[in-house]
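One protein chain omitted, others in place.
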Amino acid sequence: MTGQSQPAKWEMFFWPALVAAIGLVIWNFAVHVTKSTVFPAPSAVMKGMQELGAKGILLRDILDSLRRVAIGYGLAVLIGVPAGLALGWYPVAANVVNPVIQMVRPISPLAWIPLAIVWYGVGDASATFLIFVGAFFPIIVASMNGARNVPSILRRAGKNFGLADAGILSKVVFPAALPSIITGLRISLGIAWLVVVAAEMVAVDSGLGYLIIDSRNSGKRYDLVVAAMVLIGLIGLVLDLGFRRLEKLKSVRWGFSE
Amino acid sequence: MTGSVAIAKVKIEHVGVTFDRDGKSTHVLNDITLEVAEGEFLCVLGPSGCGKSTLLNTVAGFLSPSVGQITIGGEVVTGPDPRRIFVFQERGVFPWLTVEGNIAFGLFRLSREERGRRIAYYTKLVGLEGFEKAYPQELSGGMKQRLEVARALAVKPDMLLLDEPFGALDSITRLTMRRELLRIWESEKKTIIFVTHDIEEAVQLADRVVVMSARPARIQQIVNIDIAHPRDISSPRYLELRDSIFEQIGIAHKI
Partner (left out) sequence: MDWNRQVGKRQLGPIAFIAILLIAWQIGVSRQAVHVLPTPIQVVRGLAELLSRGLLVKYIVASLFRVSWGYALAAALAIPLGLAVGWNRRAGLAINPIVQVVRPISPLAWIPISILWFGVGDVSSIFLIFLATFFPLFFTSMNAVRNVPAVNVNAGRNFGLSTAGLVSKVLFPAVMPQLIIGMRIALGIAWLVVVAAEMIAVNSGLGFLIVDARNAGNRYDLVVAGMVMIGVIGLLLDIGMRSLENIRSVRWGYSED
């Protein structure tokens, strides 16, 4: 865009590596200079991760967090996508329901925590419920908008070729809305991952979020805290990258401009 | 000068269309009466926004006329039907399906072999051989347009309704596409109603040209193009007919 020279392939690895290395050096330096006994140096974090891995806690916590996300998010998808498509299909229904959705959506999922605890107690169900609440709204809104924004030309073509309503929904509206839906799914997954960490800090006793709180509370093990943070970041990144791969599939790529 | 035709396939009788929006009424079409013969190539010509697309949409059944009615083959038009397929500009192609997928779209009631046969035949007919597995985003504008025509023809409709189909193409591609369309028309012998704002295009393609006025549109003139195909666009008769339309519309033809 700016008419600069195209960077060479080696540069794609060199520059980030350089910046990362510099970052690590500064981090290490800062910890030593301030003689902080609490905040860990990069090496301490690595050791912390090894320790968690050795104790087998790490894997269990990761799986716990992933499991809750899978269930809460999965439910949000199963309910949200069809509901959103239906709302997008019947503009009258959308006009009625949309205001309620817009009013409930800005309520942070975490504000639901007390209610979740009342309804489900402290434990898995609570966390899963919070994840569901967080993921549901972006999904239903994205599906609804995706369905609404299907160009009427495509819908008319569907009718022209003799499809009944059900056929148009499944063969025209759904594929046309898919790029929007996938974007909504990706954003939702990010939110779900954010919420699970918070939910685990407050409402359950396992998982990566709990690990963070626990490591700090029982012994100020900030090396473990940061180790867990790094892991949270990496897993979140992998989930996000996975989705972006999906967006590259040919049958949806048309919907994403460069 | 209305031409009455021997076998009228499409009868448009006193059709008027009015749109109501936020309390304001817009008259788009005013008392259109027209007949289209079986196998005829009819052009509807007029400036942009005059309502010719609305007329085509009404014939297709996507809109209901506020006044009057349209009958095709004796049946009153009440909605869209695969027997009269509408061809949009290339954006009517389904972006999530391959060339094959698009052409097969209307063929869901057929057996697998018949579907395969038709896909092969029409891919070849429009010149998209070799691109069966390509997606629309990989095709040029002209190719996407041809894909839409192939998709329309594959269901073997009685009529094709084309709404400024070549409008988004460059002028060289447009000339090629016009020849292709005529070739297909001559081999398939369908009734075609073709909407355009391009005078040259109308005179090059049509058997008759219906010239429409600006909104609210009514039929200003119907011109019989009595030149056999292939038409020489430098021939005196061609120029004579073209100029008469220029005059009818009121355009100077010296730039």
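Labels A and B are assigned to the chains in the order they are written; within every chain, residues are numbered from 1.
Basically, a contact is a pair of C-beta atoms (placed from the backbone, for glycine too) under 8 Å apart; a residue touches a chain by one contact, two chains touch by 3 or more.
This one's a predicted model, so the numbers in the text were calculated from it and none came from an experiment.
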Residue of A:44, A:131, A:225 or A:252 in touch with the missing chain, whole complex considered: A:225
Listed residues A:42, A:82, A:162 or A:236, member touching the removed chain: A:236
Positions on chain A where the hidden chain makes contact: 1-4, 6-7, 11-12, 15-16, 18-20, 23, 38-39, 92, 95-100, 102-115, 118, 149, 151, 190, 193-194, 197-198, 201-202, 208-209, 212-213, 215-216, 222, 225-226, 228-230, 232-237, 239-240, 258
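As a convention for this text, only the chains that are shown with their structure count from here on.
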Centroid distance [mean C-alpha coordinates] between chain B and chain A, Å: 48
Complex contacts: residues of chain B adjacent to chain A: 60, 62, 79-82, 85-86, 88, 91-92, 94-97, 105-106, 135-137, 155
Residue numbers on chain A that touch chain B, as the complex places them: 151, 153-154, 156-157, 159-162, 171-172, 175-176, 178, 250-255
